[in-house]
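Worksheet: one structure, shown below.
Missing here: one protein chain of the complex. Every other protein chain is in place.
Presenting chain A:
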Amino acid sequence: MSTELANRDPGRETGDAREAIIFRVGPQEFCIDIMTVREIRGWTPATMLPRSPGYIRGVINLRGTVLPILDLAQRLDLPSVDPTSRHVIVVVQIGAQVVGMLVDAVSDIITLADSMIQPTPAVASEASRSFVGGLVALDGRMINILRLENVLGEIRAEAA
């Protein structure tokens, strides 16, 4: 599974250009490989999970599947607000695991080539470096390439 993750992770992939989806959390922008995205849907209130980490908003019903919702802002130590109906859940699949990520909005789809990716400078905190696998400059904006496997990776371990 780990090799699969590595292959899918835009931050590490060395292949040809691929498409990535850009979304916004607070003022920051992130992108992930579009192939990992199963669907995008509006926020619906989640059922609380007792004794879960703070960044787990709970679970919702995704057409019969119980889908855990990860609050990306809290996960990345960014200021988090209570979600409204204008918030968006990006449903991603890694391996057999399907997880919803709560973000502010989905803004764009870009074609990403390796040459566009810059390494994450050392100024960032360790946490953000483990979650961000590189940076992309786009029209004067800075897009963080999210390392999905690190963002989601601990969910299972922590929960179990």
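Here is the rule we use: a residue touches a chain if its C-beta (ideal position, glycine included) is under 8 Å from a C-beta of that chain, and two chains touch if they have at least 3 such contacts; residues count from 1.
Keep this in mind: contacts and distances are computed from a predicted model.
Asker: Mind telling me which option in "Menaquinol-cytochrome c reductase cytochrome b/c subunit", "ABC-type branched-subunit amino acid transport system ATPase component", "ABC transporter ATP-binding protein" or "Chemotaxis protein CheA" is what UniProt lists for the chain we can't see?
Answerer: So, among "Menaquinol-cytochrome c reductase cytochrome b/c subunit", "ABC-type branched-subunit amino acid transport system ATPase component", "ABC transporter ATP-binding protein" or "Chemotaxis protein CheA", the name matching the hidden chain's UniProt entry is "Chemotaxis protein CheA".
Asker: Of the residues A:21, A:37 or A:60, I need the one that contacts the missing chain.
Answerer: A:60
Asker: Taking the full complex into account, find the residue in A:27, A:50, A:121 or A:140 that is in contact with the omitted chain.
Answerer: A:50
Asker: In the whole complex, what residues of chain A lie against the chain that is missing from view?
Answerer: Residues of chain A in touch with the missing chain: 45-52, 56, 58-61, 63-68, 96-99, 155-160.
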